[in-house]
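Encoded as structure tokens, the structure appears first; notes follow it.
With one protein chain withheld, the remaining protein chains of the complex are depicted in position.
Chains here go by letter, A, B and C, matching the order in which they are written, and residues are numbered from 1 within each.
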Amino acid sequence: MNGNTVGLTIDRKTMSVPPGTTILEAASAAGIRIPTLCHMKLEDLEYENNPGACRICVVEVEGRRNLAPACKTECTEGMVVHTHTPRVMNARRTVMELILSNHPAECLTCSKNGYCDLQKVAHDLGIREIRYRGEESVFVPDRSPAIVRDMNKCIMCRRCETACNTIQTVGALTAVNRGFRAVVATAFGRDMAGSTCSYCGQCVSVCPTGALSGRSHTDEVLKALADPEKIVIAQTAPAVRTALGRDFGYEAGTLVTGKMVSALRELGFDYVFDTDFAADLTIMEEGTEFLNRLRAEDADGERAKLPLMTSCCPGWVSFVEQHYPELLPRLSTARSPQQMFGSVAKRYFARLLGVERRRLVVVSVMPCLAKKYECSRLEFAVDGNPDVDVSIYTRELARLIRYANIDFRALPDGEFDRPFGESTGAGVIFGTTGGVIEAAMRTAYELYTGRPLPEIEFVRLRGMEGIRSATVDFDGKPVRIGIAHGLGNARRLVEEVLAGKSPYDAIEVMACPGGCIGGGGQPFHRGNMEVLRCRADALYREDAGKPLRKSHENPCVQELYREVLEEPCGPKAHEWLHTRYFDRKNGGTEDSGPEK
Amino acid sequence: MTIGWQVLVCGGTGCRASQSERIEKALKEEIRRCGLEDEAQVIRTGCFGFCEKGPVVKVIPDNTFYVQVRPEDAEEIVSEHLLKGCRVRRLLYVDPETHLRVSDSKHIGFYRKQLRIALRNCGFIDPENIGEYIARDGYAALGKALTGMTPEEVIGEIERSGLRGRGGGGFPTGLKWKITRQAPGERKYVVCNADEGDPGAFMDRSILEGDPHSVLEAMAINGYCTGASKGLIYIRAEYPLAVERLKTAIGQAREAGLLGDDILGSGFSFDVEIRYGAGAFVCGEETALIRSMEGQRGEAMVKPPFPSERGYAGCPTNVNNVETYANIPVILLKGADWFAGIGTERSKGTKVFALAGKINNVGLIEVPMGTTLREVIFGIGGGIKNGKKFKAVQTGGPSGGCLTEKHLDIPIDYDNLLAAGSMMGSGGMIVMDEDDCMVSMAKFYLDFTVEESCGKCAPCRVGNKRLHELLQKITGGKGTEEDLERLRNLALVIRDTALCGLGQTSPNPVLSTLDNFRDEYLAHVREQRCYAHQCRDLTQYFISPEICRGCTLCARACPVNAISGERKHPHAIDPLLCVRCGSCLEKCKFGAVRVR
Amino acid sequence: MERIATVEELRQRRESYRERLELRERSNDPERVVRIRVGLDDCGIAAGARETARYFRREVERRGLEALVVPVGCMGFCDREPTVEVILPGREPVVFGSVGLPEAERILEDYLGHGTLPETVLCLPRRFFFPGAPEGPGDDDSGREGGEG
Partner (left out) sequence: MEKEIRNESLPSCVREKVHDICREHGCDPGELIHILHALQRTFGYLPEAVQEAVAAELDIPVARVYGVVTFYSYFTMVPKGKYPVSVCLGTACYVRGAEAVLDEFRRQLEIGVGETTLDGLFSLDCLRCVGACGLAPVVSVGDRVYGRLTPEKVRGILSDYYRAAED
């Protein structure tokens, strides 16, 4: 060992590693795989979930009385480790049998079939018999609008508790009870809807088993597709196309836009549109609202409504409603692209087709679970008929495609239908953290100064750091922008706003780390930031390849304003494209709450 | 006013439960009535240790030891003994072997072989009067350390004394203090572990109730050595009296300047706070205790890092047990060599044991390390109750094992007990006789562990549950020999893989009963018989027709009227109704009721 | 209890409290101190044994003697009450008869002071007492072999 490295031997391979390295890290660096269940390393969020609770990764360390958890035991000088001795294998198999003895053996009908860590490790260990049978826990499954909790499948790995408390600081999930009845649950065993959960779905994206899964609406979609009376419209979010391929063997970040559109047509969708169109619409509304607030500040120096905070992420909106209701006026009143699209489709497109709104079924394909909750909010329905009928997430679309036996890789590249298939580069980058504010600035700058933005790509706003900021010069007036992804980081910016010390004029918040490309409905990235970077780069590539790159240049958007909406933030726009929020912290419900 | 008499009344929890407070009041009234108030004093002391014979009253100056005193006896004690100097014979202790009444406690077998260091002041001083503690060299050790010794010298003294942790682990105390001292960090903590979760162990309680200042002084010395200025006592909620005595002691120590700032002019400041447990045996484990003190769920953490490096609030924390602390002042005053002269080669000093179970003298004893089990159980404990035959003694509580006839002559110390398949534990010693079934004893301990496991790691949360279920199967008469093998493998794996001390030692009761009483397990499995008649499902009560006179006494006594038959005719027990409570056996004068 | 500022003060405070515990310390192992055992049964009290005992206690404290005054039961020598047995450490017990206050003073002065038997006080030979006289007051059985059931 020379000064600052530690020499050790694992399975007769000698190596030297920096101090503080765990046996698991040292072994994997040397190509030795050790199975883990509760361990989860989120490199870029500098967080590691290794409570040492599952004990699957135990290894034999010479001179130690009992077996050592590889995920938590740091290497020491001269340590000799054996990872697959008979004693270790007997221990691992017995521990796995114990976990399986309190786990429902219904893999074939489980939503996580094929993607479950427990299934994989049990398979690798070759478990054929569970020798220790006995009482099994019986928890009532909890079906909230977006997330389904079946705690009989919980193996107490504490990943969701870490995600919900340490990364997202929402604090809806925690371990309760003690001993055999210990499980992760919400306060007082209430269902998710009764807790402070904001449906960001990060718990679902880290859960190794089927305990936490997205709510499935495939049946509703299939019913609508089969109904000849209904006209079924699809709108696909920008982040979906960067990840859908993953479930069909494509590399992370491969754009499969064309094949996705063809698959939707194969499934029987009458019209396949692009949510990016509504993203451009959102920029028009939100950009104008931002400029109005800026001009209000110029006029009378009144900063009550600044910084403006984006409202396209329902998880973030729900978080503000639950934890910081006093900041609701700072939220942009613009609806999210999903809801704007639904509203325009059911009001304008229905009229174009000359049909009644009830005959239209709008299905949104989102990278996110919270969108299921958003489209179910009462204020987004007109006399009982929701603007967006169903929202399905990326993995759910992949299931539908497999369900219909479509050979995804062999599909030709299809095109979005017009007019709502048309979108600009600004709409596309909505899917990644920093994308919304960059799109907004491209338009706001031009509307404010009358001149186009010199360098269109805000490299300074891009990247994966938790909190980022930048200043754009609007003809001498510095506009300061703040960006946060992950609700834990958002909370830090919000605390500044609350204390009146926030340096920003506009803040973009995405509830999920990485933004929508890391959403709760996306194919699992297990905290591997490399996957998220590839998806973000894919969006930026598609943006660069687009002829039109600023939202206000979108012809269909311009036509919509000419035909119907007249001007952004006008009376018509307010009715169709804006909304209001409710204080959920002090017992507010759907219908009561502060006026916008 | 020269005091001629002092009447010491035991104020321990046990005796107070038998109204020792009313005895005090009655004695004081009686003394006032006889006009002796200026000659005789009534003083409440801590526990004498002889709980079986409580409430205990000791009259000074003739050292008369009264046992099982009732409030009504006060009148006779004063009028006969104080007024006429004539002892009340019926209240004297009767030595079980010689059947002689012994008055001076020094001649009572229970006390003769004891060497009381940790319990030196218990039953001697009034715990709520700091003066009496000071009168017996109280705080002199602290004074000596603060003004005459450097921290290193004090630690050296403790190391040379060979003192090891009395909480159960037996980790060398001096070494622990040195590690905490050397651990970097300007804020450090000293913790006294008074959780004492072991059922059947109450030595910490007696020390805290009888001599709280010795713990406070030792904690201050510990603070001086390790560089901590704050001490925390984590005490379980089930000890209200100990908490009360501690609060009084802390108040008096602060008042006397022996706690707080600039103690004895040395510039060293140290204060102590009480932290409550809330009913969790696992919080006896260091890391779980620390999390509990931080207001969290008491879940153990993987070690290292050890609390000495990173513990309470992330600072170096030195955790020691109550009894360990009680030894410290004496070691400093009488010197390490004196202490090292007591005990065995690798276990120095004395150990306090709580004798309980089927033994004549239930109570608290303190014997030098190296005393044999035989001396403790038969010499001091007065042998087995009701003349029954000794079967086993369980040491170390739920983490310990049971020792049998062949272990009676091994000298008690940490290593010998470990070698014999048990462990020292906190000192709980449960004696069992021929009527105790070892399989159901193991089941009792597993039932305890399953209830008290924190549920964080799979081997303990699920493993101990399965062990308990296997034992239920065996005591229910449905066990197979293969179950015995599974019991052993599962127990060994749990011991090998559990995260903390509780889980790693919870299989010990099973493993040691399997080793020492294999025949009993086989009887339960092969013949479905429990020779100790404790496993209800394997016990059959029946009436032998030849002996039964039909006196119907048993029929009337049976709570579930499972016994039928007319007067003067042989009766019969319906095995399906019988709940095996044994009332019929007790009531039958002719021995007609039999157990099989 | 006011503040103890130095180690010296602590030592002084210990001395002042010692007295309160002295009775208990001595009674714990009486062999190392002088034991003055005053017969305090009915006839003894009638003959003024209580005052004798009080006198001894006060004097022992006043003079700071390493002694323990122990009230005991009847020693069997009824017409010489109050009877007082004095045991100097390591010496044979000596029993004095009809010990009033003046005799008590003499015992303290001569016997405890110089170890010489005071002439004016009646000194009763040991053998008058039944063999194996009980160690302490009343008739506990520690001295007697066998004993009641």
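The rule we apply is simple: a contact is a pair of C-beta atoms (placed from the backbone, for glycine too) under 8 Å apart; a residue touches a chain by one contact, two chains touch by 3 or more.
Small disclaimer: the values here were computed from a predicted structure and weren't measured.
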Handout entry: Shown chains touched by the chain that is not drawn here
Key = A, B
Fill in the blank from the handout: Missing-chain contact among A:194, A:419, A:463 or A:570 belongs to A:194
Problem - Candidate in contact with the missing chain, chosen from A:155, A:175, A:411 or A:497 - result: A:175
Problem - Hidden-chain contact residue, picked from the options B:7, B:43, B:354 or B:462 - result: B:354
Exercise for the section: From the listed residues B:365, B:432 or B:554, report the one that touches the chain absent from this view. Expected result: B:432
Problem - Where the unshown chain meets chain B, residue by residue - result: 13-14, 16-18, 50-54, 196-202, 205-206, 237-240, 275-281, 292-298, 313, 354, 356-358, 362-363, 394, 397, 428, 430, 432, 436, 444-445, 448, 452, 454, 559, 581
Exercise for the section: Could I get the residues of chain A that touch the absent chain, sorted low to high? Expected result: 145, 165, 170-178, 185-188, 190, 193-196, 373, 376-377, 584, 586-587, 589-590
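Following the convention adopted for this analysis, only the chains that are shown with their structure count from here on.
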Fill in the blank from the handout: Chain centre (avg CA) closest to assembly CA average -> B
Exercise for the section: Starting from the mean Cα coordinates of chain A and chain B, work out the distance between those two points in Å. Expected result: 55
Handout entry: Between chain C and chain A, distance of the C-alpha-averaged centres to the nearest whole Å
Key = 90
Fill in the blank from the handout: Within chain A, the set of residues that touch 2 or more other chains is none
Problem - Residue ranges of chain A in contact with chain B within the complex - result: 51-55, 58, 66-67, 69, 72-74, 87, 90-91, 94-95, 98-99, 101-102, 131-135, 155-156, 175, 177-182
Exercise for the section: Mind listing the chain C positions that touch chain B in their complex? Expected result: 1-7, 10-11, 13-14, 17-18, 20-21, 23-24, 26-30, 38-42, 45, 53-54, 57-58, 60-61, 68-73, 135-142, 144, 147-149
Practice task
Quick one: which bits of chain B touch chain C in the complex? Just the residue numbers, please.
Solution key: 2-4, 6, 8, 39, 60-64, 81, 83-87, 89, 92, 98-104, 106-107, 124-125, 130-132, 134-140, 143-144, 146-147, 252, 255-258, 264-265
